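Note that one protein chain of the assembly has been removed; the remaining protein chains are unaltered in position.
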Amino acid sequence: MPEAMLPPETILGAWVAAGLTLFIYSFLYKDNPLFKLSEHLYVGISVGYSVVLAWHTVFLRLLWEPLKKSIGEAPASPDSYVLLIPAALGLFMLTRFIPQVSWLSRIAFAFVVGFGSGVAIPRTISSYILKQIEDTVNPLVPAAGGGFSAFMDFALPQSGVNTVILLIGVVSVLFYFFFSVEHTGAGMVTARTGIYFLMIAFGAAFGYTVMSRISLLIGRFRDLITFSGAAYSYATLVLLAVTVLSLVGWEVVVRRQNGERTRE
Amino acid sequence: MIFLKRQLPLAITFVMGVGFILQYYIPHPVSEDAITTVSKWMQIISGFALFLGLASLFHVHAVKIKRQVPGWGYSLALYVGMVGTMVAGFWNHGETMADGGQTAFGWLYDYTMVPLQGTMFSILAFFIASAAYRAFRARSREASVLLVSAVVVMMGRVPLGQFLVPWTWDVTQWLLNVLNSAVRRAILIGVSMGAVALSLKIILGIERSYLGGGKDQ
Amino acid sequence: MIFAPLVFALLFIGGPAFAGPPTPPEGFRALDTPNDAGKSLSLVWKASPSDTKERSIQVWAAASPQAAFKKVAEFPSNTRYVKPGDFPWWAQPAARGDHYLKLPSSQAFPIADGTPYAVKLLVREGDQEAWSDVVQATAAPNYFNWAQVNNLVFVLAFTGVLLGSIAAARRNPHIRLRRIAGLDAVEEAIGRSTEMGRPILYLTGSGGMDEVSTIAATVILGEVAKKVARYDTTLKVPHRDPIVMAVCQEIVKESYIEAGRPDAFKEDSNFFITGDQFSYTAAVDGIMLREKPAANFFMGSYFAESLLLTETGASTGAIQIAGTDSDHQLPFFVTTCDYTLIGEELYAASAYLSREPVLVGTLRGQDFGKAFIMGVLVLGTALATVGAIADTEVVSYVLDLFKDFK
Partner (left out) sequence: MKAFARRMVGIDRRVIFLLIAAAILLPMLKPFGLPIKVSPEVKAVYDYIEALPERSVFLLSFDFDPSSKPELEPQAVALLRHAFRKNLRVIGMTHWLTGTGLADGVFSQVAAETGRERGKDYVFLGWSPGGSALIISMGQDLYQAFPSDYTKTPTRGMPVLEGVRNLRDVNYMVSLAAGGAGIEMWYVFGKDKYRFEMAGGSTGVIAPGLYPFLRSGQINGLIGGLQGAAEYETLIKRKGTATAGMDAQSAAHFVIIVLVILCNVFYFILRGEKGSPR
């Protein structure tokens, strides 16, 4: 072998990763125990991971250490204990599961949701409404001049013709989401235009999403190909055989059981 | 008691909501300090909230194992994964790397969590293909428009498409920059207005379902 | 403000003809930066026809007129103009076309609130230079950002419209709302399930009770449950969020009581699976394959799981009705479901079906808002075009109202 030997934990890792990947892909054949096993493992591991990191980041770094420090420096000052307020609210949140005191959790929810709503309102208006209006309202004649050919430049997002199309699009789609008037007459034309705009955008999003999902598959396949090499003692190939054989075995057992049941 | 259970939460929501709407318009350092402090508190509270979801998961699977309902073995696997990761994590003090080498916690992350999560999402690639085959039909004029636009973008966003049908690249750029932007913007404005309306209703106590159901509400 | 165009005109008439020796800048003054948190000063001076790239301006500052001055900034004299869009007309520290420089506190020159500082400018070209007078100003934090007052007006106006339309809807909840295509299918789907003797599956999405889409989904669930109770079909609602589940349990129970079938209500029609995205999806897919529901409802907000759910549902031959404001998943619902409520149609559907005054009123309020914005977009574009053709700044008195200033 030309390359240096890989450390044993890397090889073991490759076997585990390749195995779990193939087990999950077995879902494409049908729902089966291998898939269920790896899926439950996945949930367990991700939960465990979150717990560990949350503990270290929230409790130690944001709560425990600053509290210890401030109380150590100024034990008499009430300011040193201010972090106990969010800690208490956090604990209130957890009372959700204790019916006798679950009302305490409402206080915590009220605090969080109240803050969230208050903070969101002016910022939503600024970024999602005013800023969007600002960029849609543009003079139809290009500021730099250039005449009709500049106006008709489709490639330039800010050109006159694109400003007009953008305006028609925004207004017609907004009109489609207008519920106080029935879509008849001129309203129908506008609403239909809105639907066409919507469908084109959905199509574009679909195409873009296809790209995204395929990329993920490429990423997984790349790992599987790497792990099928000699350096990893052909992990992918061996495990592929194991997975297929297990699925066949499982099929046989299930069919036999079903057969017995029908005979009974 | 009724006050504590019913009015107090609504009062807190109102005070917090109105206070932090006004905060936005006040550049004074006092207002800046207020948002700094409370944002930090929110960081801590949202850390606790994480445990809310975990607790229910814990409960659901504990019940399954205790009653030995069919498939309880999978719940056991879930527990093994969770406890194993937690033991490794606390043992390594939450570090994935130590002394230039990988810790057991880091190993678990790299070789179980990363492939499992990635694989789960990549299954969608297969489903998207079968959905395209089964559902992408020119049933109506709207459906045809959707279909054509999807195909053009699929072509325009990859080198092979740009190579075979060069105009798809420009058309894709235009679709995304102009038509798509227009639609997204309209949806954004509409949905934002919905979100602002909901936030206002929450602050004013008109909408209170976020507090959860229950008889004492 | 009115002479802003005049300054521009002067600029154009002037040109390089004026290039004499440097003169002190006209109208130089210092002031506390308006609408900020303090610790910063603003400098303003008039534009001059002799501003060029070669002529530079230096800013010198000191703690008092007697103290030693320190150079804090240098730039060409034809930069730092107040440009349209920098400030709204109702909160301009300087006229458009004037020079404006914000001098924040820095390590080189710290500025404290409450103490006066002295500032002067040096105009320089080649080895020739001219000093301005020394001006003084005191930095202070402000209590209100006037540049954002339009934002606040919108918040207040929208609150008023919202409360007004809710009050109107309380008096008359049967305000006309336009027909929504997917809704007729709800009845059809429930009817079909009854005929086939198969259950109905209803999902409320991935969001918590603080999302509009989830609230709409629970309201629609209430209406679906009423019909289900009347037809005597089975309803299954798997959940991802314990709070949403608690709310839905109440809602379904009330619907059964309202439909006069409290006996038919089953506590376990709402059940919790897990908060995890893919475990939940796999479990729901399992339910679809095993129990073959005749109708699947997907309401609320969704992420990548949408296609896994609807593709499996389509393969069992169920009627599928979706409604979501998650725009990134809409393409998949539109292609794989029989009917899809797009974006706000979901909110509208909940109001339409329930005729709940708060929901109907909110919908009306949002419609007013949208009508207003549509008007602003069309008239604004017209005004901006007129402004560009006539080369006038007057239109900005209107357009600035709908801009986002910081």
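In order of appearance the chains are A, B and C, and numbering begins at 1 in each one.
Keep this in mind: a residue touches a chain if its C-beta (ideal position, glycine included) is under 8 Å from a C-beta of that chain, and two chains touch if they have at least 3 such contacts.
Since the model is a prediction, treat every value here as computed from it, not as a measurement.
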Point to revise | Chains in view that touch the one left out, judged over the entire complex | key: A, B, C
Revision key, fill the gap. Considering the complete complex, of A:W15, A:F35, A:F92 or A:Y208, the missing chain is touched by A:Y208
Practice item. Can you work out which residue in B:H28, B:K64 or B:R184 touches the chain that's missing from view? Key: B:R184
**Study point:** Touch with the omitted chain, as defined above, among B:A129, B:V171 or B:I206
**Key:** B:A129
Review point. Since one chain has been left out of the picture, which residues of chain A touch it in the full complex?
Key: 28-29, 46, 49-50, 53-54, 57-58, 61-62, 65-66, 115, 119, 123-124, 126-128, 131-132, 134-135, 157, 201, 204-205, 208-222, 225
Practice item. With the missing chain put back, which residues of chain C would touch it? List them for me. Key: 107, 303-304, 315, 327-328, 338, 406
**Study point:** Hidden partner interface residues of chain B, rising order
**Key:** 32, 35-36, 38-40, 42-44, 46-47, 50, 95-97, 106, 109-110, 113-115, 117-118, 120-122, 125-126, 128-130, 132-134, 136-139, 147, 150-151, 154-155, 157-163, 169, 173, 176-177, 180-181, 184-185, 188
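Convention: only the chains that are shown with their structure count from here on.
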Review point. Among the chains, which one keeps its Cα centre farthest from the Cα centre of chain A?
Key: C
**Study point:** chain A and chain C, separation of their C-alpha mean positions in angstrom
**Key:** 21
Point to revise | Shared-contact residues (touching 2 or more other chains) in chain A | key: 27, 36, 39-40, 42-43, 46-47, 96, 113, 116, 121-122, 125, 129, 133, 136, 167, 170-171, 174, 177, 198-199, 202-203, 205-206, 209
Point to revise | chain C residues counted as touching two or more neighbouring chains | key: 148, 151-152, 155, 210, 242-243, 274, 276, 278, 327, 331-332, 334-335, 343-344, 370, 373
Practice item. Could you please specify the touching residues of chain A with respect to chain C in the complex? Key: 27, 31, 35-36, 39-40, 42-43, 46-47, 96, 113, 116, 121-122, 125-127, 129-131, 133-134, 136-141, 143, 163, 167, 170-171, 174-175, 177-183, 198-199, 202-203, 205-206, 209
**Study point:** In the complex with chain A, residue positions of chain B that touch it
**Key:** 4-5, 8-10, 12-21, 23-25, 35, 37-38, 40-52, 54-57, 59, 71, 74-75, 77-86, 89-90, 93-94, 102, 105, 107-126, 128, 132, 142-143, 145-154, 156-158, 170, 172-190, 192-193, 195-196, 198-200, 202-203, 210-212, 214, 216
Practice item. Using the touch rule from the top, collect the residues of chain A that touch chain B in their complex. Key: 9, 12-14, 16-18, 20-21, 24-25, 27-28, 36-59, 62-63, 82-83, 85-87, 89-91, 93-94, 96-97, 102-103, 105-125, 128-129, 132-133, 136, 154-155, 157, 162, 165-174, 177, 194-211, 213-214, 216-217, 219-220, 223
